[in-house]
Each structure stands twice: as C-alpha cells, then as structure tokens.
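As you look at this complex, bear in mind that one protein chain is not there, while each of the others sits in place.
On to subunit A.
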Amino acid sequence: MKHIAKIMTFLVAITAVWISLLQTAMIPQSHTWLLPLYLIVSLGCYGLLMVGVGLMQFPTCPQEAVLLQQDVIEAKQFLKHNGVDVGSD
C-alpha cells in the first residue's frame, strides 16, 4: 500500500488507543487529554536530538580535496601529452 496509507493506519490505531484510554479511565483523564501533546513534544525532541547528533558526527574528508588536486595534476599531464586541450575553463 502507499506509504501515506501506512501512516494513516498508524495514526488511526494510536487515536483508537487514546480514545479507549479516555473511555476506560485507567489513567486519570487529565493526564490522558495531554498524551497527544506529550507525544508530539517527544517526537520534536527526538528529531532535534537526531539533527544535533548527526551534525556532531557529520563525516568530513579534508584530505580528499588534497588527493583530488593531485589527481587533477596527474590527469592534466597525461591528457596534455595525448593531445587533449586542458587549458583552464
């Protein structure tokens, strides 16, 4: 099924759970009403955490720029020798 359908099904399911919690009052009603808010805030915090962690661990490769320059020099030498025009563009 389409992805959006999966998400809708999931949302409907947890809404059903939430409504049943309201009905049966296993948890005090005042708390239950706030559950969706808690969920959204938790999701937001999790998202921010993932962004922050990802940013800290963002893989960089400064040495690759150096290697690339070496490759460019080697390539230009070969190509010039074989009649390809590698003047600056």
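Quick note on the criterion: contacts are C-beta pairs under 8 Å (C-beta built on N, C-alpha and C of every residue); 3 or more make two chains touch, one makes a residue touch a chain; residues count from 1.
As a convention for this text, contacts and distances are computed from a predicted model.
J.: Using the UniProt record as the reference, specify the protein name of the hidden chain from among "Superoxide dismutase", "Dolichol-phosphate mannosyltransferase subunit 1", "AP-3 complex subunit mu-2 isoform X1" or "Isocitrate dehydrogenase [NAD] subunit, mitochondrial".
T.: Looking only at the record, the undisplayed chain corresponds to "Dolichol-phosphate mannosyltransferase subunit 1".
J.: Which residue from A:Val12, A:Ile27 or A:Ala75 sits in contact with the chain not drawn here?
T.: A:Ala75
J.: Since one chain isn't shown, list which residues of subunit A touch it in the complete complex.
T.: 2-4, 7, 47, 50-51, 54-55, 58-62, 64-65, 68, 71-72, 74-76, 78-79, 82-86, 88-89
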